[in-house]
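Worksheet: the structure to be examined is printed underneath.
As you look at this complex, bear in mind that one protein chain is not there, while each of the others sits in place.
Moving on to chain A:
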Amino acid sequence: MKGKKAFSAGLTAVLMCSMMAGSTNMTYAASTEKEQAGDRETVNFWYLWGGDEASYIEQIIDAYNASQDKYQVVGLSTPDQQKVITGISGGNGPDITDDFGTSIPNYAEQNIAMPLDDYIEKDGINPEDVFVDGTMDEQVYQDKTYAFPISANVDALYYNKDLLKAGGYDAPPKTMEELQEMSSKLTTVEDGEVTQLGAPLVPNSYWWECMTFADGSTFGTPGALEIDNEGFRKALSWLESYVKEFGSDAVNSFVTSGQAKVNSAQDPFLSGKEALRIDGPWFYKMAEDSGVNFGLAMLPSYESEGDKTYNYIATSNFYIPTTASNPDGAWDFLKYITMGDGAKMFVTLKGDLPALKSLLKDQDVIKASASYDVYLKALSESSLVAMPNILDGSDLDVTLTNAVDSVVLGGSADDAIQEAADTASGLE
């Protein structure tokens, strides 16, 4: 009996201890005290990149740690946005982390990201002078700056040279009208099934934003959204006529199937079934590896715009959470990775487009990818347009995507725009 009692008491003690140990660990991690790593203060840095990209980030961290002796940045690959947010909300999160520009209004409103204005003022930085035009728009919410951009994503036109040649073209489209005309001529349908897509409808993003912006239109500004703008109307009207020409079922099936295979070996462009493609710099290496005979060109504008070009800009960024235990250290590292040597390492190692103006003409950056002559030109010469920086940004994106889907499903552009405008009127 005594043995049994001892066993049960022992087991309970072990269980209680393990639970206590767990809670102690949590308490330790939740500590708001600045942790010390030797003589240095620790800066916890969680990043969304994984795999090879994580190793590039670790190289930047090592370089930063070697460059000074006050802070020790400790990196952690956390490729799950929700895990980062959960960590921050529980007080166990990082001192600095990365995200996308579109998240900033929400993070600002929910008190997740810390305003950087005091730091910016103290260090005498003018972000508009430092970063590429348009990239700071996504980092500011209600006149406060919450993040600095690390990369600026713009798009370019990929074209399959063999498919264009077979269709009687020896060069990519020079105007948006020509792109729309080529889209029809390069599309083939057999037995009610699209066998070759001439239009850049896969992926189901980027193309409609770029086509909207190609005549200088925008979706408006926070508080004054313009869903029914000339550019979006032109884009959806063209889509409506394209869908009518080839059949809603055929086009929709190709887009649905292609969308599910985006960036895989069965991707329609990578498997030689999509003639034109609007996509970001990350797609270049995939296109190269696929063996497709392709070319890359700047996005065309409508004829009415003459030589003016436009592009859709979206940023990745770094921000300091409000629950950071070492915001001073985080700010120091944030400056290094967005404005200092870390920014150049980030671009050259990872192959992203720089958000830092000084890197646009840097020879090491230019040589980093064969695609950069087009993308860097787009970044420095085109008018860059971002989506409105509103709190319900993801709802706006869904609303506009639904409008595009409605037309792909056989609806009219007028109805789709009307419905989208009605829905968007309720967004904050």
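Throughout what follows, contacts are C-beta pairs under 8 Å (C-beta built on N, C-alpha and C of every residue); 3 or more make two chains touch, one makes a residue touch a chain; residues count from 1.
Definition applied: contacts and distances are computed from a predicted model.
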- Item | Name of the absent chain as recorded in UniProt (options "Sugar ABC transporter permease", "CBO0543 family protein", "Putative Se/S carrier protein-like domain-containing protein" or "hydrogenase (acceptor)") | "Sugar ABC transporter permease"
- Contact with the hidden chain, among A:Ile120, A:Ala297 or A:Val398, goes to A:Val398
- Item | Residue in contact with the excluded chain [from A:Ser217, A:Ser369 or A:Ser406] | A:Ser406
- Task: Would you indicate which residue among A:Gln68, A:Gln110 or A:Ser304 is in contact with the undisplayed chain?
- Result: A:Gln110
- Please pick, from A:Gln82, A:Asn126 or A:Gln363, the residue that touches the omitted chain in the full complex. A:Gln82
- Query: Which residue numbers on chain A touch the omitted chain?
  - Reply: 4-5, 8-9, 11-12, 15, 19, 80-82, 85-86, 88-89, 100, 102-103, 106, 109-112, 192-193, 203, 249, 252-257, 259-260, 262-263, 266, 322-323, 392, 394-395, 397-398, 401-402, 405-406, 408-409, 423
